[in-house]
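As structure tokens, the structure follows; a few thoughts come after it.
Every protein chain of the complex appears in place save one, which is left out.
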Amino acid sequence: MATPLLRVDNLTVRFPTTEPVSRLSFEVGEGETLAIVGESGSGKSLTALALMQLLPRSAKIPNGRIEFAGRDLLGLDQKAMRNLRGREIAMIFQEPMTSLNPVLTIGRQITEVLTLHEGIRGKAARARAMELLSLVRIPDPQRRIDDYPHQLSGGMRQRVMIAIAVACRPRLLFADEPTTALDVTIQAQVLDLLDTLRRELSMAVVLITHDLGVVAQWADKVVVMYAGRKVEQALPGALFRTPLHPYTRGLLAASPRLKTNLHYRDARLTEIPGSIVSAAGERGCPFRPRCAVARDSCAHFVPDLVEVSEDRLVACPYSFIPEVAHGVALGL
Amino acid sequence: MSTLTRIGRTFRRTAIQAVPTVLGIVILNFFLLQLAPGDAADVMAGEAGSATVETMAALRQRFGLDNPLLVQLFNYLYNLAHFSLGFSPRYGMPVADLIGQRLPGTLLLMAVALTIAIALGLVLGSLMAVFSGRLPDRLLSVVSLLFYSIPGFWIGLMLIVLFSVKLGWLPSGGSGTIGSNLTGLAGLWDKVRYMILPALSLALFYVAIYARLTRAAMLEVQSQDYVRTAAAKGLSPTVITIRHVLRNALIPITTMAGMHVGGMLGGAVVVETVYSWPGLGRLAFEAVMGRDFTVLLGILLLSSLLVIVANATVDLLHAWLDPRIGVR
Partner (left out) sequence: MASTEFAAGDARSRRLYADTREPAVSAEPEAKSWSNLHAPDARSASAASVPIAAGGRALKVFLRNPNAMFGVVFLSLVVLAALLAPVLYPADPLSMVARPFLWPGQNPAFPLGTDSMGRDVLSGILHGARISLFVGLMATALGLSFGILVGATAGYFGGWIDDLLVRLVEIFQTIPSFVLLVVMVAIAQPTAPVVTVAIAVITWPTVARLTRAEFRAIREKDFVMAARSLGYGHARIIFREILPNALPPLIVTSSVMVATAILMESALSFMGLGDPNVVSWGSMIGAGRELIRTAWYLTALPGLAIVFTVLALNLIGDGLNDALNPRFSQER
């Protein structure tokens, strides 16, 4: 396999009292869509911010390595990193309602990034911004370009955010819960758009989501995160067919629509007992307090990721023992 | 909707709202001043030394002071409608002219002071926001609170002690070197020298307000999602601060600047007496001392109008700064 576009190795994010991301590793190939799945608090958004180096000031990255197109991002200085942001690595956020500056027109906010990275100004920049607006399927771009964010709906704003993100044809796009704040009918449109753009612009996408339906339909590869750690990695088909980690199984069990093969749906992961907070400060496996199949030994060590087959990793030593899998299937 | 339409709508709304306020102020001031013991005729008689009952009556008749209250009010309103603020018996000239002479001095002083206050306040506030919670922030917080606690007339006098008496760098009062015919740059420099201390005395209090306001507004705006978006675009911190943070933070700051015009006018009254600055504030003080109520009424009305105009300006500024306003 060729060198991946993005390689994250042993990444840890630490705040003074917590460690929301621990020793996380994954790779994203050119033009590939990687989904990072987990409930809120699992560290997936912080992972994206760490990769963009937009973490809050109090956060530190004590160890780990982030390699993008052969360059070590953690070794870059501020200026070099700024040069990458918006040009080669872009990001869209969860809240389209607040992610755009309310006092600038959307045209201005798109041309800003064109001027910064490609030196395009004035009429040319405006024309390019209009192209981008039609690229993200905003009707009537000539009129919309002078609108302010408050004049657009949530879905439209997220399209504008996407236009800003893809303005300089980035090679990698982070999409942090891009559809969570949108209406169900709009969600599919926005995700379809992202997928189309990914193919047209041949960029890689890291899709951060808590929605397994999104994963099933749009991801090439899935990383499941729990309490800042990767607990399972698989291709989507394999993941849905034979989920290995108890947490992944819980996730799937909590998404009834997937079982009945319905279309994707916002599946909140509330049916696993307990919450992710209860894992904080525990020794041993972080999922143990909520795990249906936990054993005494789980309290003593953090399970290592084990490669069980090609493209398949799992961090639970009991996950591939048949009776355990059976027990979970019965809903124990 | 275009910026111009927005501004136009805001302007109309503000103008309509102002009418009853202006009327209320005129009537309130008029009746308030009627409560005063003595009138202009008493004062003039007192200054003349001797006055008979007849001359007093003649004076009163001449200025319409012997009419019933409502007639006097009606006369005043009638004159007002014709842009006449009445006649000052004491100064022997129309009140409008009198105010016209003094107004530019005060407006200049206030404008310079407000500019200093906002500029310094923005710088200090931004510094405090950047170092939020750390030592520079804490120190500047205390300093700004100190500025906030110093009476303007007192710091004015202390500045005179330091810069005029001890160092001899700056003049201690007036608005220009008497008898000098300086022109061009030299003339301007002369004016500036006389302006520095009064403007600084007037500004200090507001520096404190704007510094604290800027700090709070910047911290608020910095935590907004669109600032993170700007960072994700690859913009440098300086560009983010100027283009994305400051413009949003300016909205609450301009609100306050409009509200401060009335307060600054009051401050100018005291500062102008400290520095013998020939302005409206000094005129107001002289009018109070001389019981010249026509002048006083004119000043009160005019300064209230000034506040209304300032508020309207701020509304318009908002309509320009903030596209969300004016839509409703």
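All chains are identified by letter, namely A and B, in their written order; residue positions are counted from 1 within each chain.
Note that a residue touches a chain if its C-beta (ideal position, glycine included) is under 8 Å from a C-beta of that chain, and two chains touch if they have at least 3 such contacts.
Quantities reported herein were computed from a predicted structural model and do not represent experimental measurements.
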item: Chains still shown that are in contact with the chain withheld from the display; value: B
item: Touching the absent chain when the full complex is considered, from B:Leu85, B:Leu120 or B:Ala203; value: B:Ala203
item: Residue among B:Leu107, B:Leu170 or B:Met259 touching the omitted chain; value: B:Met259
item: Contact partner of the left-out chain, one of B:Phe11, B:Phe131, B:Phe163 or B:Phe285; value: B:Phe285
item: Chain B residues touching the omitted chain (full complex); value: 13-14, 17, 20-21, 24-25, 28-29, 32-33, 35-37, 113, 132-133, 142, 145-146, 148-158, 160-161, 165, 201-206, 209, 212-213, 216-217, 219-220, 249, 251-252, 255-256, 258-260, 262-271, 273-274, 284-285, 288-289, 291, 296, 299-300, 303-304, 307-308, 311, 314-315, 318, 322, 325
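Here is the rule we use: only the chains that are shown with their structure count from here on.
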item: For chain A paired with chain B, centre-to-centre distance based on mean C-alpha positions, whole Å; value: 54
item: Touch list for chain B against partner chain A, complex; value: 224-226, 228-236, 243-244, 247-248, 251, 321-324, 327
item: Residues of chain A touching chain B in the complex; value: 52, 54, 79, 82-87, 90-91, 93, 95, 98-105, 112-113, 116-117, 148, 150, 161, 164-165
